[in-house]
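Shown here: the complex without one of its protein chains, the others still in place.
By written order: A and B. Residues from 1 in each chain.
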Amino acid sequence: MKLSKNYFADERTDDFTEIGQPRPRSDIRGHVTGRTAYFADRTFPGLLHLKMVRSPHHHARIRGIDTSEAEKHPGVARIITAKDVPQNLYTILILIHVGPEDEHVLAEDKVRWKGEAVVAVLAETARAAEEAAAKVKVDYEVLPAVLSIEDALKPDAPIVNEHHGRNYYLYDSGECRKVRFGDVEKGFAQADHILEESYSSGPIEHAPLETSGCIVTPEANGRFTCYTNTQAMFFTLDNASIILQMPGHKLHMVGGTVGGGFGGKVDVTIEPVAILAAKLTGRPVSFIYSREEEMQVSSPRAAERIVIKDGVMKDGRIVARQVTAYIDAGAYSRHSPYGAQKSAAHFPGPYTISNVAIDSYCVYTNRTPSSAMRGFGVTIGDFALEVQTDKLARLIGMDPLEFRFINAYRDGDMKAHRQPTEGAALIECMQEASVIAGWPVSERFMKMSSRTREG
Amino acid sequence: MAVKRGRGVAAVNYPTGMNLGGDPTQALVHSTPTGSFMVTLSSVDLGQGLKQIMAQICAETIGVPTESVTVDTADTDTGPHCMGTFASRGTHRAGNAVIQAAREARQVMLEVAAEELEVNASDLDTDGSGNIHVKGAPSRSISIFDTALAAHFKHGRSISGRGMFLVPRSYPETETGAMKPSTCYAHACTVAEVEVDEETGEVVVLSVKNVFEIGRALNPKMVEQQLIGGSWMGISHALYETTEPYYPDREHGARDYNEYLMPGPGDLAETEIAVLERPSGDGPFGAKGPGEMCANPQIPAVANAIFDAVGVRVDTLPITPERVLRALRQRDAGATA
Partner (left out) sequence: MAKISVQFTLNGSERAEFVESGTTLLAALRDKMDDTSPKGGCHQGACGACTVMIDGELRLSCLTLAETCNGAQIRTTAGLANGEVLHPLQRAFEDAFAAQCGFCTPGMIMAAAALLERNPNPDRADVVEAISGNVCRCTGYEPIIQAVLLAARANSTSAA
């Protein structure tokens, strides 16, 4: 790695003793000796194993649940269904008033995606729990499912989630989060060229080496200690407190080093039901996702559809950009309304464009709920924006790197979401890239600065 | 059969932090009787190295060696609230909270040392290796060890501090979408070079040259490891990864590491990284959050390089050999038509 200290040297002092030093990581000795403690590196006498019975259908009504055979299975300690959960309906961000509550800890009347948790089985061994889970009988009436963004937004589409009553999240701005800046139609009218293109992506999994999970122990004083690999201790504690209708002081969340997160461990699909299980049985409980659950049940990065329409001048200036983004939230909100909003603020990318219109939709489908993942709301948007930018450059016969210099934002420029640009450094990154990649650009671009606008 | 080369570029920025309902993180700092320092948080270390970075930030602020700082985190009984480790916010938000707490602790520490040395606290400075001295007179000094002992057993002072960093909630304006969704922005530009096999549709990323502007490299070696890993993930996203290869078809979903494709150690691109530092006004020592951004620019850079190589656009991720082949066939059909 090269630290290119020549850029912005006048904005920095480098007179530190600890900052900027390549000190060894304090946790590295534990890593290389195998002694770093992860949540599952603990054993407890009498530990019960939780296995979840999951929906085999994308969308179905639950007519009945019969656990009688499963209960008789050797080693089974307890079976938990929706009626055991004190406050079964929840949504993660309710603490910061992003509702409505739209998801059940354990399915009640319906399942809305293939993999949804229906019944929790607790047994002396993981194997016994799995065998007993296979004996739980759920009587489903299969319902028509909505599996794509396009189908979800059709006027006669079946409703995925009654708590929303429509197949998209309703913002105060309506069916999507909107950003309006300048006059995009006027921009298109003055443009030399118009280019409208669509981009899309499939769901992507975090795939951390350590699957999501927790171990809960009931303490003598009536509290519950939950050893967890959540990325957000108080998201987990506060939501568990609400779901279990248990005061927060009864709960003690203990983390440690997490075996990779990438955004995959910010939902609260694991701890509340495991704490409930420990409460109902009075025994320590382990609930750890299998690799298959991590792949197909834990929230992925959302699939997205992004349509970008640009107006560009022959001299390289982008004069209008309209973006319509659809984020496939799956069956429940989790963090997706936030992700869609984040995308609305991110478009139109690191460029200064006078006329911008953004519509970001959070769409519900009968799919695995998507949620946070490294850069969600931005990553796929950047793919779309930067491929589109490349196409624009080629459309007007300009070098793609030079084209970006022409449009790059600079300090003081007003962004579409009406924040002035501060601390910009896109131009300098491109200058350095030009040098290290041997991709020469005209001298005037090498002289540009994010801090001033020449002429 | 033809293997063709191409290169592509992409430039991106990335917002630091989550701001929907407000974005808070707190920290507590205190000294032990013998002058070691404890940082107490509830932020989570996912492998990005938050504990080490918080120790360096605390050490720099108080003026002690990093080794003398212990970070106790991810325990809701001891650590004050943190929103969580996501949204590229850990270093920035927790770092700012640690600085505030450490400053307060340093102030008490200097006040105690001032009483011991019979000078004004404002005349004192730390030497970074465990001592406090009178500015301009290094011989008039007291060790932090003795200062902490004196605070505990003689002065009845707690060398401690509280830190809180809150980005207040931003409500987007309904019609215009005016909002303040984050704080500072990090930047990146990537140039990718690829080889595309026109017979198989297979894409090999030969090299990626990444430039990242991250405000301040608080620990350059740790910055480097995160950026290398992120660059790998970006390439992986571009060409390999999905849980549902035929989305929206729910069949054929990957269930394990055999079915979920990622580049292995034999599939690596030559990776070069340059880091720029334009300190942010609101970051700890100017740091921004590059943890998520570092995996983004490779995706479009690779896509653009594929076009440069063979003249087809695959606008759906991941850009699998099947999709490349279909696009090539369409291109060739169009050429003959």
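Basically, a contact is a pair of C-beta atoms (placed from the backbone, for glycine too) under 8 Å apart; a residue touches a chain by one contact, two chains touch by 3 or more.
Note that the structure is a prediction, hence the values are computed from the model and not measured.
Within the whole complex, the absent chain has one touching residue among B:Ala113, B:Ala151 or B:Met233, and that is B:Met233.
Across the entire complex, the residue among A:Phe224, A:Phe262, A:Phe347 or A:Phe405 in touch with the chain not shown is A:Phe262. Panel shows subunit A; residues 24-25, 27-38, 40-41, 43, 125, 127, 206-211, 257-262, 290-291 of it touch the chain omitted from the view.
Within subunit B, the residues in touch with the undisplayed chain are 46-49, 221-222, 224-226, 228-233, 256-258, 262, 264-266, 268, 271.
The definition used in the following text is that only the chains that are shown with their structure count from here on.
Mean C-alpha positions place subunit A and subunit B at a centre distance of 17 Å.
Touching subunit A in their complex are the following residues of subunit B: 7-15, 18, 20-22, 42, 44-47, 49, 51-52, 55-57, 59-60, 63, 65-66, 71, 73-77, 79, 81-87, 128, 169, 172-182, 184-185, 187-191, 209, 211-213, 215-224, 227-228, 230, 233, 237-238, 241-245, 247-250, 253-257, 259-260, 262, 272-281, 285-286, 291-293, 295-297, 299-301, 303-304, 307, 313, 315-318.
Every residue of subunit A that touches subunit B in the complex is listed here, in rising order: 1-5, 7-8, 11-12, 16-23, 25-27, 58, 93, 95-98, 114, 147-149, 151, 172-173, 177-181, 197-205, 207, 230-235, 237, 251-263, 265-266, 291-292, 295-296, 300, 303, 338, 341-342, 344-346, 349-350, 358, 365, 367-368, 372, 374-375, 378-380, 382-387, 389-391, 400-401, 404, 408-409, 416-419, 422-426, 428-430, 432-433, 436-437, 439, 450.
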